[in-house]
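First up is the structure itself, then whatever we jot down about it.
Apart from one protein chain that is not included, each protein chain of the complex appears where it belongs.
For reference, chains read A and B in written order, and residue numbers begin at 1 within each chain.
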Amino acid sequence: MSPTSIFAPVSTPASTIFGLSMFVLVVTGAIFVVVFSLLAYASIKFRRKPEDHDCEPAQVYGSTQVELAWTVIPVLIVVVLFLASARVIASIQNAVAPPKAIAVTVIGHQYWWEYRYPDLKVVTANELHVPVSDPAHPTPTFLTLLSADTDHSFWVPRLAGKTDLIPNHPNRTWIEPRETGLFLGQCSQYCGVQHAKMLLRVYVQTRAEFDQWIQQQAKPAAETGAVFEGRRVFESTACINCHTIAGTVANGRFGPDLTHLMSRDTIASGAVANTRENLRRWIRDPSDFKPGCLMPAMGLGDAQLDSLTDYMETLR
Amino acid sequence: MSAMSVPLPRARPWILPDRGVVGMYCLIAAESAIFTIFVIAYLFYIGKSLTGPQPQNVLHVPIFFTVCLLSSSLTIHLAVRQLQAGKERMFALLWLLTLILGALFLGGTAQEWRHLIYDEGLTISTNLFGTTYYSLVGLHAFHVTVGLIALASVAVFSAFGLVKREHAARLEVLSMYWHFVDAVWVVVFTVVYFIGR
Partner (left out) sequence: MSTGSIAWDAAAPERTPLVEILHGWVTTVDHKRLGIMYVGYALLLLMAGGVEAMIMRIQLIRPLNHFVSPEVFNRMFTMHGTTMIFFVVMPMLFGFANYLVPLMIGARDMAFPRLNAFSFWMTAFGGLFLYSSFIGGDGLYGAGNAPDVGWFAYAPLTSQTFSPGHSTDFWTLSLLVSGVGSIGTAINIFATIICMRCPVMTLGKMPLLAWMNLVMAGLVILAISPLTAAQVMLMVDRYLGGHFFDTQAGGSAVMWMHFFWVFGHPEVYVLVLPAFGFASEIIPVFSRKAIFGYPVMVAATVAIGFISMSVWAHHMFTVGMTSNANTFFVLSTMAIAVPTGIKIFNWLGTMWGGKIQFNTPMLFCVAFLFQFLMAGLTGIMQGAAPFDWQLTASYFVIAHFHYVIVGGILFTIFAAFYYWFPKVTGRMYNERVGKLHFWIFVIGFHLTFTVMHIPGILGMPRRIYTYEPGRGWDTWNLIITAGAFIQAVGILIFLGNLAWSYFRGALAGNDPWDAWTLEWSTASPPPAYNFAVIPEVRSRRPLWDLKHPEDPDWKYE
């Protein structure tokens, strides 16, 4: 069972699309069966037989009735499909956010995702957490989609259709998941060298879990007395130009917020698991995992890498 | 082997359109599509420049030079008429007049650009208005230039007495291009100096 199948929806927009898709598939399937049968029949029934040599069949130049029939019927089918689509377009695009909706601003970067919860004062990266929605008291998540550089596209097939992130052109989409779990996707608009590894991870949690996660994310970085050396390396190298660690001098916006790095299952936007070894390798040279990504290798020595990794591991 | 050997008696003579005329119409259609895209970009970006000089502050309507260009359509039309009637000297005079009017128009554009660049600080990279203005007006000026080169070549041939009555059809086709250039100016003029200001 593929975790990214468009035919396994768990969220309202994806389900609505699924309903339309099934209808369209049935209609086009029927058309296919009819026309294919006619083609197969004609190919077999009207084959030239050996005794037909030099004898031409009756020349039929056309038939107004037949032409009319196979114009009118397709027009009717087209009208039906159009109306069905128009309804779904309206229901998804013109949806109004209910009062309890979660608002998230998604900013696409080359090659990572920035998530900001403006009302909840949380900034994080690469792993989106949302609460599951109870149909009785819906709590969908409405996403405002922006881009810091080129075009990207947010696609988590089981949650919704894709919507693009285009600079200077804010977009909006929404999800309303009915089940908890981890849902996968990835950037779907070619954005440069590492487009393929700009992965999406959406954690749908119970309300309690979500609130707890928000609380944790809203806190500044944990106190780090024991890893003074690592923190010194971080703050004296160029790291702080790109990264933010809340509560420290690091307030760069170019790269992901690292305040709660260890609360994430993956690093490099889902490319690799968040283990000590991967983290160290990533910091040593990001192009080990994502050649061409915009984080440079800082040329750090082994000792610096070790202490820096120790420091990173305290950022829960 | 010829399949059809005996021509059938025909009620009407078989005459198809002149390929020079059809070809020029096709070229005009293609060029119109290009200009349309630039016009759409211009219209879309009206009022959207974030900084820099704005059209209403720096643009002055070029009435005189527009009259020059549009009159040149009349003179070229008359020139071709004269050639069709065999009046080669009148043709040459009117043709030269067309050339001069077109060159005056280009001169006017150059003058306007000089003012915009040096006095108003508006270049193609200043803001959206600069980019769309110079691109659209420049594209048109480029087409005027190409037209003038063609017109000048004919003027040179004419000076050597090589342009005769039988060439009138081809010059008619060339004049279609010139009329097109003028028609484009009407659109550009309206968009830039009226709608956009």
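One rule holds in what follows: contacts are C-beta pairs under 8 Å (C-beta built on N, C-alpha and C of every residue); 3 or more make two chains touch, one makes a residue touch a chain.
Everything numeric here is computed off the predicted structure, so don't read it as measured data.
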Listed residues A:188, A:244, A:274 or A:307, member touching the removed chain: A:188
Candidate in contact with the missing chain, chosen from A:149, A:209 or A:235: A:149
Selected from B:27, B:78, B:93 or B:169 as touching the chain missing from the view: B:27
Positions on chain A where the hidden chain makes contact: 1-7, 14, 16-17, 20-21, 24-25, 28, 31-32, 35-36, 38-39, 42-43, 46-49, 52, 55-63, 66-67, 70-71, 74-75, 78, 81-82, 84-86, 88-90, 92-94, 110, 145, 149-151, 153, 155, 157, 160-164, 166-172, 184-197, 199, 291-292
Touch residues of chain B, complete complex, unshown partner: 1-5, 7-8, 10, 14, 16-19, 22-23, 26-27, 29-31, 33-38, 41, 44-45, 48-50, 123-125, 127-128, 131-132, 135, 139
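One rule holds in what follows: only the chains that are shown with their structure count from here on.
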Centroid spacing, where centroids are CA-atom means, of chain A and chain B in whole angstrom: 50
